[in-house]
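Would you mind keeping the following structure in view while I ask a few things?
Excluded from the complex is one protein chain; the other protein chains are retained at their positions.
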Amino acid sequence: MLEQLAQFYAVYGSVINFIGINALMALSLNVTLAAGMLSLSNAAFAGLGGYAAGILTLHFKMPYVVSLCGGALTAGLVGLVLGLPVLRLRGVFLAMATLAFGEVVRIAAVNLDITGGAEGLTGIPNVTKTWMIYLALAGAAYFMAVLRRSRLGWALVSMREDETAAACLGIHITYYKVVAFTIGAMLAGLAGGMYAHLNYLITPRDFGFFIAVDLLIYNIVGGTRIWYGPILGAALITALPEILRGVGVTAGPIRMAVNGLILLLVILFLPNGLASIFTRFRPAAAKAEAA
Amino acid sequence: MNLLAQQLVNGLFIGSVYGLFAVGYTLVFGVLDILNLAHAAVFTLGGLIALWLVQAGGLSIWLAFPLATLFAGLLGLLLNQVAFVPLRKRADSQFSGLISSIAMAIIFEAVALGLFGARSVRFPQGTVSVHIWHIAGVTITSLQVGIVLVATLLMLVLTFFIQRTRTGKAIRTVAENERAAMLLGVNVNGIIAFTFFISSALGGAAGILYGLYFDSLAPDMGRSIELKGLAVIILGGMGSIPGAILGGLAFGLSEVLTVAISGTSNLRDAVAFTVLFAILLIRPSGLLGRGKTREA
Partner (left out) sequence: MNDLRVNNISRRFGGLQALLGVSFEVTRGTIHGLIGPNGAGKTTLINILSGVLSPTSGEVFYRDQALHRLPAHRVAAVGVARTFQNIRLFPTMTCLENVLAGHHLTARRPLLPRLLRLPSAGREDRQLAAESRGTLARVGLDAKAAHLARNLSYGERRRLEIARALSFSPSLLLLDEPVAGMRRAEAAEVANLARSLAGEGMTILLIEHNMAFVMNLCSRITVLNFGRVITTGSPEDVRGHREVVEAYLGSGDYHA
């Protein structure tokens, strides 16, 4: 039995790692989505965190945990500075601004020496182990679950439902948006830092526009209203190529089409994501008590 | 000085293609308040279908172009029917529409990948006969002129259509206030479908022109223009057709000039996105746009 597990891990270890990292990043986006903000910059924050952590390890010889913290803080700081002007924007405009920001970061990474240019930062010691990723994930998930019941969590959800009404209940909209945005940025930065120490390198391609869209897809497919939704979505979409390979589908276009189809079916028929399948079975009264 | 003039001319050419692409984007946004992120995928398929018609079907480009454009328009109808119509009654239809357009974009790109393979292809030699002119020290090819003329013609026809015809008026009414339009007896659903048809047709046309201009087509060619198209419509003002046209030209010019001034193409996109970012912060409604951009 143990041998089978070890074999399984040998083959699928990297997928398991990626599921963990992607789930962490998906959670980071969830904080802002929960407040009703469509932010597409979390991939860039992961990149910032990854590069910062990598540079701390490579150039400043910092221990792993310090590098991770440095990465998360860097991302958080940038998020704070970016959030203040940008979070006044509505809907699509916020999405565009965060997108533009992400692109500028990516292009900067491609062109700067300290980030290693287009080849990225290489030679980062692969210190990250699977259990570390999942420990961080468990911590983040627990944090997210508890957040919903806190003053911050209630404020975010109220804002998402109706901003004007929320403001008239005393909720400082911009403040909470910035807080949510910064927490998301830090979480993404942490994920990026772990990622950088996973495979020896981090490149600009690892956090471009399409990664940002992927994060959105994980959240939509899994469901944004409960803490395990993004994790579910990330797990499914990340594991999908392997699952498809298992049933004999290896062609790139078909895998892509399946991705798109899942997203389409979810948004059309299961708008609260796959997680809503599970939450549907909780009796309404119990939900009210738990609130 | 000649170099500058040459850059301006180049910028104008690529700018007209950007403008054509952006017009489709902004048309749908103006009418439905939805960002159709599948527009770039239709752009790609339009170009690839035209190529297929020329290469495999042996048609002349003069026939392939309108046919492929028509096909792109039909894709737009499909897009509307599958991805947007089911979501119209929802409270968050703006957001869910965005998501379903992403889904359709992925599906369309997968189709393109499956049918045409991943390598980039090009229109066969002799698809268009190219003459080269030297005017006032500037080099212009007949292909470039043709592209500008076609793009400009399409944009002018669209503008005329929107401003002067009854259907165009109906489109503007729906864009202004859907409920009022319905009460006035406008067939809102039909107008929306028609808008998608036109928007996607123009997007497909832009794809064909783009493929001709750069002499290269690939299933992922929509990716680079997708972001640029968004930048253009923000710049020009979302929902404004003249804005999209002007924005496209401005964008094309700035791109070309950035490369010329910095000597490298690396910073080209960075400048564009920084400008976009600045505009969103300072004047989110863009140069000519309308519509709310801040929260109530």
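Chains here go by letter, A and B, matching the order in which they are written, and residues are numbered from 1 within each.
Going forward, a residue touches a chain if its C-beta (ideal position, glycine included) is under 8 Å from a C-beta of that chain, and two chains touch if they have at least 3 such contacts.
Here the structure is a predicted model, which means the values were calculated and not measured.
Touch, as defined at the top, links the missing chain to these shown chains in the whole complex: A. Which of A:H59, A:K129 or A:H172 touches the hidden chain is settled by the complete complex: it is A:H172.
Checked against the hidden chain, the listed residues A:T57, A:S158 or A:T182 yield one contact partner: A:S158. Touching the omitted chain from subunit A are residues 142-143, 146-147, 149-152, 154-155, 157-158, 161-162, 164-173, 284-285, 287-289, 291.
Basically, only the chains that are shown with their structure count from here on.
Distance between subunit A and subunit B, defined via averaged C-alpha coordinates, is recorded as 31 Å. On subunit A, the positions that touch subunit B within their shared complex are 38, 85-86, 88-93, 95-97, 99-101, 103-104, 107-108, 110-111, 163-164, 173, 209-210, 213, 216-217, 220, 251-254, 256-257, 259-261, 263-264, 267-268, 271. Contact residues of subunit B toward subunit A in the complex are 29, 35, 82-83, 86-87, 90, 94-96, 98-100, 102-107, 109-111, 113-114, 118, 223, 227, 230-231, 234, 238, 266-267, 269-270, 273-274, 276-277, 280-281, 284, 292-296.
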